[in-house]
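Below is one structure. I have some questions about it.
Moving on to subunit A:
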Amino acid sequence: MQRIETAMIEKAKALLSSGEVTRVLGWKKGELGYDVEPCVFKSEESLKDFCYNVFCGANLSKYLVEESKKEGKILVFLKPCDSYSFNQLIKEHRINKENVYTVGVECQGKVDPYKLKENGIEMVDSAVETVDTVTVKGKEFKKEEIILGKCLTCTKKPLSYDDIISFNEKREPVLDRFETVKKLEAMTADERYAFWKDQLSNCIRCNACRNVCPACTCTKCVFDNDNSGIASKANSDSFEEKLFHIIRAFHVAGRCTDCGECSRVCPQHIPLHLLNRKFISDIDRLYGEYQAGEDTDSKGPLTNYTTGDVDPSDVFGGNN
Partner candidate 1 sequence: MQEMNNEKRPLIVAFCCNWCSYAGADLAGSSRLSYPADVKIIRVPCSCRVNPMFILKAFQRGADGVIICGCHPGDCHYTTGNYYARRRMSLLFSMLDYLGIERERTRVEWVSAAEGAKFSAVMNDFASKVAALGENKRLEDLRCKE
Partner candidate 2 sequence: MDRKEQAKLIKERSGTDVRKCMKCGKCSGRCPAYAEMDIKPHQFVSYIEKGEVEKLLESKSLYTCLSCFACVERCPRGVAPANVIEAVRQEVVRAQGGNKVQAEKIPETINEAIPQQLLVSMFRKFNK
């Protein structure tokens, strides 16, 4: 899998030197192995810090909203899940495509550092990756054991790219993405209420989920805008914990590509993707299969209708 990184660096160098692109958006090594952060490389020598390994879970498409406004073209590497977010941002005119040169890169699942901690691996500096395994500090793990939640259920295919660097067939998803949603739906209302009250009470309103989410690109969020009527910086009551996450999930409903970034970055490990996946599973169940970001022109389910839609009173599927 090491070949991918070297191929990407060559590609970047070639395009930079040919002047076709002026900047490269990729990942940069941090002090620790898993401390990888998105970075814009402006010159070929700066590419020495460039890395693409099992820890590059971050979705780069949202940075392009600002970057594509600047002069000159920018090269960006998009994992399959990132490409869906990229398409969704193109559909919403947030990225102007001419300033962006996209390269699809192969991804066989990215590692969840917290799962490494659970397995007693600390202070990781590097990892050797093959299609199905990751060896860290001499210990070999199966991908299923330590990769991110969003990668376990990933069915994404690389989309809309000018070039692609991919050598192996993509791994099959291990889990059905709606499994936990179905488990929650099967619970009684009290159990569900308790589950979410417990989860959402941990929320410290750091807004990481909002800042990383490629669908959340408002210049001024309603929660920051005093004029909106629901402005609030902190959750000073259990109600506001629910209010923030319900409204955020509703605003991205029909536009969320299920890229899983919100759960990945949440410092409190709240399974926020379960909220968005509930909307996605409802939309698929009620209005037909819809994957946001699959194309750049279709009307989202919440800005579309059919005269025969189901009536709200019969929507409560499942029991209790």
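Simple rule for what comes next: a residue touches a chain if its C-beta (ideal position, glycine included) is under 8 Å from a C-beta of that chain, and two chains touch if they have at least 3 such contacts; residues count from 1.
Candidate selection criterion: all candidates are chains of the complex that A comes from, given by their letters.
This one's a predicted model, so the numbers in the text were calculated from it and none came from an experiment.
What touches subunit A in this complex, out of the candidates 1 or 2, is 1.
Those residues of subunit A that touch candidate 1 in the shared complex are 184-185, 189-197, 222, 228-230, 236-237, 239-240, 242-243, 246-247, 249-250, 253, 275, 278-279, 282-283, 286-287, 301-303, 305-307, 309-313, 315-316.
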